[in-house]
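All protein chains but one are shown in place.
Then we have subunit A:
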Amino acid sequence: MNPLNLSRKQLALITLLTPTSLFLLIFFIGPMLIMLTYSFLEPGLYGGVEWHFYHWNYGRVLGWADGIYEEFDPVYLKILLRSIGLSVATVLCTLFICYPVAFWVSTLSAKNKALCIFLMTLPFFASMVVRLYAWVLILRNSGFANQFLEATGLITEPLNLMFSGTAVIIGMVYIFIPFMFLPIYSSVEKLDKNLLQASEDLGATPFTTFRRVVFPLTLPGIVAGCILVFIPSLGNFVVPDLLGGAKVLMIGNMIEQQFLYARNWPFGATLSMVIIFMMMIILSIYLYKSTKKQAGL
């Protein structure tokens, strides 16, 4: 009945872990490895791949192509840099929007706090595509924003609000706000208010108190929030697709095009790997810093 001489505990552990292990091995690790492999294969003529090693996919993005089959086109690097720029802008906007509100919520009574957190998380559960659609309605030429501005007499001609970097940032800020708010709020909530009093008693100005006490103590929440917003916004393709149009493509749109229209799967896989590498760099810096800090304490 038990040929391997396993203890009851070991048997229970194996029973509990096997389903998830198999599932994630086949359907998560497997696909990731296949994508990594594809990024080093030659694209087939009519879609699909040729099975030999081929590193020019990376050359095409990073500016080191063979010049025969693959040309280096700076447009990819430009789009990559634009994606980083738009994501950084999104991170900064969400940070400046959420930080003060987190302090306000932390001053409320327990019951109102719970209500505010509930109201904060509710939009997160409402469909993303619906929330973005709302901004399409607002920013369109015949949309709400232009109507409002015309009615107040501020403008006479409709402004082109859609299909701009600003529109993409607004859309991303709107859908990623909860990712920034919740980590910041949890660190603000933990902040000992007596420290502020102490700092004031010791003669610090409000600004000094903020710079020397409040900011360092809430930094872990800020960093966590920035990472949680930056990573999903980097590869986003729905927001640029709906609000950016053809003018504000991001790397996510490039990946979609390579897979669904250009049918160059190896190149699409390469672009996806670029996102993974950037994500891994950010996460390892974060983990390195946070473990070093823990070790230093």
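Heads up, the rule we're going with is that a residue touches a chain if its C-beta (ideal position, glycine included) is under 8 Å from a C-beta of that chain, and two chains touch if they have at least 3 such contacts; residues count from 1.
Note that in this section contacts and distances are computed from a predicted model.
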| item | value |
| --- | --- |
| Record-based protein name (UniProt) of the chain missing from this complex, from "NADH-quinone oxidoreductase subunit F", "Cytochrome o ubiquinol oxidase subunit I", "ABC-type transporter, integral membrane subunit" or "TIGR00267 family protein" | "ABC-type transporter, integral membrane subunit" |
| Selected from A:I177, A:I222 or A:L249 as touching the chain missing from the view | A:I177 |
| Which residue of A:G44, A:G59, A:G165 or A:P232 touches the chain not shown here | A:P232 |
| Sole residue of A:L182, A:V229 or A:I255 that reaches the chain not shown, by the stated touch rule | A:I255 |
| Sole contact to the chain not displayed, among A:I138, A:L191 or A:V223 | A:I138 |
| Subunit A, residues in touch with the chain not shown (by the definition above) | 8-9, 12-13, 16-17, 19-20, 23-24, 27-28, 30-32, 34-35, 38, 97, 100-101, 103-105, 107, 114, 118-123, 125-131, 133-138, 140, 142-144, 147, 174, 177, 206, 231-232, 234-238, 241-242, 252, 255-256, 259, 265, 268-269, 272, 275-276, 279, 283 |
